[in-house]
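Every protein chain except one is present and positioned as in the full complex.
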Amino acid sequence: MKLELPRHNQLLLQAITTPSCLVQYTDIEWELLIRQARRVKLLGRLTLLLKEHHLWDTVPPRVANQLISGFVQAEKLQQLCSWELNRILWVLEDFDTHIIALKGIAYKLIDLPYAKGRLSVDLDLLVREADLADIESLLMIKGWKHRPISAYDEHYYRSWSHEIPPLVHTERETEVDIHHALIPVTTQLKIDTALLFDTAIPAAGHPKIKLLSPVDMVIHCAINLFQNNEIANDLRDLLDLHDLMTHFSQQDEDFWIQLTDRANQLKISHILFYGLYFSQLIFSTSIPEKTVTRLNSKPGKLKHRIMHRLVPLALFPQHPDHSLRSASWARRLLYLRSHLIRMPLYILLPHLIYKTIRRYL
Amino acid sequence: MMVNQIPFKEFHLLLNQGLRVAIGPFNVCIQTTYKPLAEQLYQLYRHYRTAQNEIAEFHVRIVTERSNKNPFEKNVRFLLDGQSPFESFPQAQALAALEWGINLAIAVRVSHLLLLHSAVVEKNNHVILFPAWPGSGKTTLCTVLSYRGFRLFSDEFGLMDPQQGTFYPIPRLMPLKNESIAVIRNYLPEITIGKSIPNTQKGTVAHACPPEESIQQSTLTAKAKWIFFPKWIADSTTKIETISDSEAFMLLASNAFNYEVLGAKGFQAVAYLIRTCNCYKLVYSDFEDVMATLQRLIDET
Partner (left out) sequence: MMYWHTEHFHTLLIEDWGDEYTVFQPDSGKTHFFNQISIQILIFLSQHPATIEQICTVLAKQFQQNPDKEFTQNIEKILHHFETLGLVKKRNQGNPHDG
């Protein structure tokens, strides 16, 4: 199956995959590119790509200023996340345990290429379930507070989610999301967090911090995209997946075998399938042919065809001036899908009704 | 091409498709089909240059929609790149919504420059900053100064290039609020002010046009030499008081929109300003009096 994208999305994809083509972009194309890149948090990435390919001097000044602005903001948010982690480690200094750093901060700690330009708003951490209550109360003693949330949301987090309500220190703004699992507890899938800690690797220079093993990091990224989230405007996250797989497969020739083995072991191969499929379809990730065949379970043909149609329409940003109806529908369907796979119907229906009512109150 | 060189019909058509105007260092693409707004803009934006064939940094729209509360009433909504950062506004507030929206877009997006929250004017090639929070009367003071021998940079944004130390003019409509509308209509009867818009979040607002020359010269940058932290107090005589460098630093940094976003660059830029500028606290009420005081200070150095 081929990838079919509207013209404006092609401008964005080309810029990321083949930056050399940017020298031919007209002012109108540059403008449309920047507006989309901002929407999907890729201004920092574009800045790095243009500099890496020695194209910075060819960028129209009005575009360059917007790219720099995007990069500066990404840098600032990363600094805030790193500092938040620093302060958390300070509080937990005498608490004997390990914490796994997830997502943006982890990509920074492993020096993933282009991590410098990545916009990460929140700090995501994974802790052992047994440590959760202690860590939460230690942080709250030292000034972290839960954002005021409704009783319903509190219940949602505590009973159904895989994280506690976000914590924010009273003197700062960075939101800390503390997870005790990678998947919401209402989902049929289960991944034992202890298994992740067993294979986690130390982070250089941070004795208390661990990182998911390379294969688990990839799997977590795929789970977030195709299991936990609604996919709308998540192009950056698929690019994360492409970056991670490219990076790790260059470091370890057995990476693909380890990846599929782990996905089979954790019983999430149908989720990894989508990760592999869309990363290759959109970013031409070089994945050995045999990799997909090693997966124990794959989505059926019809499901696959439907996802092939819907996912790119949702991942890529809408045209900022006139949105496509097909893309709006794709987003609505994927939103519904994301909830259906996360919650049984007896929880889901009241949940969606509550969210809909709240929106109109 | 200036807006006032275009017939209204054509202007209205451009607005339907997206009118691009140069506002200081930025181009803003404004799109609306709401005719009353087109009429207001045609009057108030008449000295601005159009930039139809240039890249625009900001793409904003004012769209009309049915009111949620009253199905027979229409509201307007501000959109930035198709996203809506505010609730909707009553139709009569379309211009205020547009102007606030553009300010918001500048404040949240621009990070290649230091953004001070400040009125800014220029005299003898030196920039004078009046950093202050809303309610300090900086827009009113700025309107008076810009029509009495000072060149207007902005009533709201001090846009500083952190490397060069220079300021960019960004003359925009000046939103006069409540009592100051009548004050300015009395004091400067010759200037163009849009019609009063009552019942906005900030009370009644009326937009004063920047002087034509200030808009024409809005590509000429300059460095700052004076910083006044202004405070309007009824019936007080004009008082200026020097303040310590450390206090000036704190006041200036805490009043910038993006000081912390710029990190070390922001710190160095503010330190540079404090080292190179004379910093004062300014209390005033009478325009003649405050202008005489400013003039005296400027002549002394």
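Order as written gives the chain letters A and B; numbering starts at 1 within each chain.
As a working rule, a contact is a pair of C-beta atoms (placed from the backbone, for glycine too) under 8 Å apart; a residue touches a chain by one contact, two chains touch by 3 or more.
Bear in mind that the values here come from a model prediction, so they are computed numbers and not experimental data.
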item	value
Touch with the omitted chain, as defined above, among B:Q52, B:Q217, B:Q268 or B:Q295	B:Q268
Residue among B:N124, B:Q201 or B:S244 that touches the chain left out of view	B:S244
Residue of A:K76, A:K103, A:R118 or A:H162 touching the missing chain in the full complex	A:K76
Of B:A51, B:L79, B:A253 or B:L282, the one touching the omitted chain in the full complex	B:A253
Interface with the undisplayed chain - residues on chain B	244-246, 249-250, 253, 259-260, 263-264, 267-268, 271, 274
Contact set of chain A toward the excluded chain (per top definition)	76, 79-80, 82-83, 86-87, 90
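Just so it is clear, only the chains that are shown with their structure count from here on.
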item	value
Between chain A and chain B, centroid-to-centroid distance (C-alpha), Å	38
Parts of chain B lying in touch with chain A, wherever the complex brings them together	18, 27, 31, 53-57, 59, 68, 81-82, 109-112, 260-263
Chain B-facing residues of chain A, complex	27, 30-31, 35, 38-39, 60, 62-63, 65-66, 68-70, 72-73, 75-76, 79, 318, 320-321, 323, 360
